[in-house]
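Of the protein chains in this complex, one is absent; all others appear in place.
In order of appearance the chains are A, B and C, and numbering begins at 1 in each one.
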Amino acid sequence: MAMIDLPPALVLMAGAVVMTAVRGRARWVVGLGAPLIALADCWYVITEGAESYLYFLGHALNPVHVHPATPVFATIFCIAALGGMLFSLHQDRRVEQSASLWHAGGALGVVFAGDMVTLLVFWELMTLGSLVVIWSGGQKHSYGAGLRYFGMHALGGVALMMGIIIVVTQRISDGSADPLVFTHFAEFAAGWPGLSWDTVGIWLVLVGMLVNVGAPPFSPWIADAYPEGSFSGTVVLSAFTTKTAVFTLLVAFAGFEALIYLGLWMACYGIVYAILENDMRRILAYSIVNQVGFMMVGIGVGTKLSIDGTAAHAFAHIVYKGLLMMSAGSVLAATGKRKCTELGGLYRTMPITMWCGIIGALAISSFPLTSGFTTKSMIVDSIGEQSELLAQAGVSHTHLIVAWFLLEAATAGVFLHAGIKFPWFVFFQKDSGLRPPDPPWNMRTAMIGFAAICIVLGIFPGILYDILPYKLEAGEYSKVVYSFEHVMTMLALLLFGGLAFFVLLPILKRKETITLDWDWLWRAFIPRLYREVLTPLLEMAQKAQKTVLETLPGKSMEDSRLPAPLARKLGSAWAVSVPVLLIVLMLLVYLVIYFVVPSI
Amino acid sequence: MKENPIMRLAVRWNLPFMVVFALYTQTHGELGPGGGFQSGVIVAAAFFLYGLVFGGAEMRRVVPRWFTDLLAAGGVLLYVGTGLYSMFMGYEFLDHAAVMPSNPGGAEPWGMTLVEYGVGLTVFAVMMTIFNEITEGTNPEDNQTGESGADTEFGARA
Amino acid sequence: MDFILDYYNYWACILIMLIGLYGVMAKSNLVKKILALGIFQTGILVFYISIGKVEGGTGPVRAAGENVVYSNPLPHALMLTAIVVGVATMAVGLAIVINIRQTYGTADELDIEAIEHERGD
Partner (left out) sequence: MLEHLRTQLPALIVVTPLTMGLIVALIGRRQIGWYIAMATTAGVFAMTLQLLMDVLNHGERSLTYLMGNWPVPYGIAYKADPLSASVMLIVAAMAAVITFYARRSVASEVPVGKLHYFWGLWLFCITGLLGITITGDAFNLYVLLEISSLSTYTLVALGKERNRRALTSAINYLLLGTMGACFYLVGVAYLYMATGSLNIPDIAERLQPIYASWGTDAPLYQKTVIAGFAMMAVGLSLKLALFPLHGWLPNAYTYAPSAVSALLASTATKVGAYAFMRVIFTLVGVGFAFGRLHTDIALMACSGAAIIVGSWMAIRQVNVKKLLAYSSIAQIGYIALGFALANRDGMTASVIHLINHALTKGGMFLALGMVMYRLGGTRLSDLRGLGRKMPLTMAAFTAGGLGLIGVPLTSGFVSKWYLVSGCLEGGRYEMAAVVLVGSLLALIYVWRVVETIYFGKRDEEVQVREAPWTMLVPTLLLIGASLYFGINASHTAYIAQAAADYLLGAAR
């Protein structure tokens, strides 16, 4: 039964390796075949419930563990990989395609990771893949964006690694039977754990995951890096990194209240910046932050319904965000332009792209009969449900009420920035004079396929609900999702959002700007700190050193000849004298420690 | 100094005696004061004297470099070989009982003697090498002999 | 005062070592540095030999008579090895200095530094 032992991630990674070697039509076979085989393998593993153990440093590693949320994430990751590869079949950048598969493989590995070492390994491999995808983007700022992206994720990766090491060490010293296991951190579900030595490891793990999920203050990397991929690369990028982090948070930190606040911040932040943005793909990138914010809230609430809602929303989100990115990618591929100010009126010649874009836009705005509606409302409703429960129990639930209102408002805001703004500025608005045709068949197929998924899941949400972590709750939910009250509330919200858009249209007219937010910290503040504080300090130190040296006995520094024993020596890079002096000083230090310190 | 008869005579007369004295020291090496270190240095000193008076090139004619190189390695090999011999004979490394298994106590001086000769040869050769290294190429008279130092251990002469 | 007088041998060794140490630190001529290193090592040699001395002991050669006190011969034997090591070090050092002198035209550390500095980096 060799299949049992095969982690699905390896299928995609093997595909990635093969991809670098083959040419021509064989690439199509590999690109489409690998995700399909991986999908089959995923479901094989899920239905068989296979557990496969390796051993590392005496502890069991399990690369094919099935968490409750694994089926839904594994499925959508395979679908996203398939869609992404289909969309990029004509892409002539073999490296990018290979890296895309690799990236997807890493994400799939994380989803099946039963222990934290496997998690970490695939986590890093995934980052590596995405980095190459960004770099092969060929955009003007691809390289710098990739560097910043890598720096940010390396930081997160190191935090994650250290956190895992600390957690595992503590578990070993506590005598835990399975110290590596990746599971829920119970300490964090019950209110606020303080920052103590007992929890510092878990905090570091949390930080590592928050970097990838794009929580503040790490959020800007999403809008910074994703739009720098190529037209097809960004499609792939948008699917995996943040959603993998959502998955890990779902497994490890469900019910951690702080995530609600972070999520609310992200939901609002994404909207504000998306509204200010001009670049169509940056708009969509900001809306990733916004959508992931919804999921974060769901994780933070931590009830069965909210967990199901989060998983379902991640599924739906990957599809419609992929769809939107594809539609933006098609425009980019056809016109070479990214800015809303340069686009417009494309509905004439790109009808398929336009319709698919609109379906995606409706889905992201959770319009009834689209997938967004059937999933996002689960999260929002779970908040209402939970706050009612808390009210009955007599516990304070103000934060949930606030959260509920903010999310409802954000729903309207999403419609404003993504649901209307993106299609309006790209496909309608003024006539930019561009007359590009619809993209080739493979890109059209991918878009139509994803659009179909959006609609099908909107009409038959039961299909998705069946693979959710807590199927029972979701199954019951499918009866209420299309209740009259529900639909009317949503339509009212959307109408309000639409109205606001056209009222505010003059203000929303795009200008050519780049907006800085947290990235001000490292793009402006740190360089400035270096320039205006550190450099003068260093110069002062240098000056002081020179002064001290010159006041020492002997002739001045400028005199190249002897005798100036100490003064010249200390400034010299080649002399032996300083090291010898250090030896003596070290001896002195030791002797002082040994003889003088104990007697005090 | 080559022309100074007193120096020439002093060296010619002293050199044999120094070597003999060195041999005397050498033969006392195994169980008493004396031994290879001392004798090697004394022999080397004798030839240093020769070199100082007659010039390095002349000394190297008498004791060529290949010869000192050979002795330097060969002396240590003699030492190590003694140890290896005992090892292959089934004793511990440098257990001199191997030299005369019938009388282990009496074998000690024999083994030590071999070791001391090895040491003496090496010390002599190495002292000579050091002398050569330091004098070679620095004495203008040596350069006149046309000897090139290009192949010496440290001496790519720029 | 007794502290100084009773341990006069150690003070002497330490003085020799310190002289060597100063030379290595303060002299910029590499030959002098190596000579100073030799002085430093000599200090150690003397130190070892003085700790092997037994008061009233004779040289460790088998002497006639009962109850003869011998000095400890082991440090002497060790120092024989240390001398060889020291000579070897000095030989290698001087050989390198000769090379330096031939390459740079000087054996003075500061001059070498100046030359390398002019050449950049």
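In the analysis below, contacts are C-beta pairs under 8 Å (C-beta built on N, C-alpha and C of every residue); 3 or more make two chains touch, one makes a residue touch a chain.
Everything quoted here is computed from the prediction, not taken from an experiment.
Colleague: Which displayed chains does the hidden chain touch?
Modeller: Looking at the entire complex, the absent chain's contacts are A, B, C.
Colleague: I'm checking contacts with the chain that's been left out. Which of A:6, A:79, A:166 or A:222 qualifies?
Modeller: Here the residue in touch with the unshown chain is A:166.
Colleague: Which is it among B:40, B:56, B:83 or B:120 that touches the chain not included here?
Modeller: Missing-chain contact among the listed residues: B:83.
Colleague: What chain C residues would touch the chain not displayed?
Modeller: Output for chain C: 17, 24, 30, 33-34, 37, 40-41, 44, 47-48, 51, 74-75, 78, 81-82, 85, 88-89, 92-93, 96-97, 99-100, 103-104, 112, 116, 121.
Colleague: Applying the definition given at the start, please give the residues of chain A touching the unseen chain.
Modeller: 55-58, 117, 120-121, 124, 135, 143, 147, 150, 154-155, 158, 161-162, 165-166, 168-170, 172-173, 197, 200, 574, 576, 578-580, 582-583, 586-587, 589-591, 593-595, 597
Colleague: Given the full complex, what residues of chain B touch the hidden partner chain?
Modeller: 66, 69-70, 72-74, 76-77, 80-81, 83-84, 87-88, 90-97, 150-151, 153-154, 156
Note that only the chains that are shown with their structure count from here on.
Colleague: Using the contact definition from the top, classify how the chains connect: line, ring, star, complete or other.
Modeller: Its topology is that of a line.
Colleague: Measuring from the mean C-alpha position of chain B to the mean C-alpha position of chain C, what distance in angstrom results?
Modeller: 23
Colleague: Provide the list of chain A residues touching at least two other chains, using ranges where the numbers run on.
Modeller: Touching at least two other chains: none.
Colleague: Would you please write down the residue numbers of chain C that are in contact with two or more other chains?
Modeller: If we look for residues of chain C contacting two or more partner chains, we find none.
Colleague: If we count contacts the way the header does, which residues on chain C are in touch with chain B in the complex?
Modeller: 59, 61, 80, 83-84, 87-88, 91, 94-96, 98-99, 102-103
Colleague: Name, in rising order, each residue of chain C that touches chain A in their complex.
Modeller: Against chain A, the touching part of chain C is residues 21, 24-26, 28, 33, 109-114, 116.
Colleague: What residues on chain B touch chain C, complex-wise?
Modeller: Per the stated touch rule, the residues are 32-33, 37, 123, 126, 129-130, 133-134, 138, 153-158.
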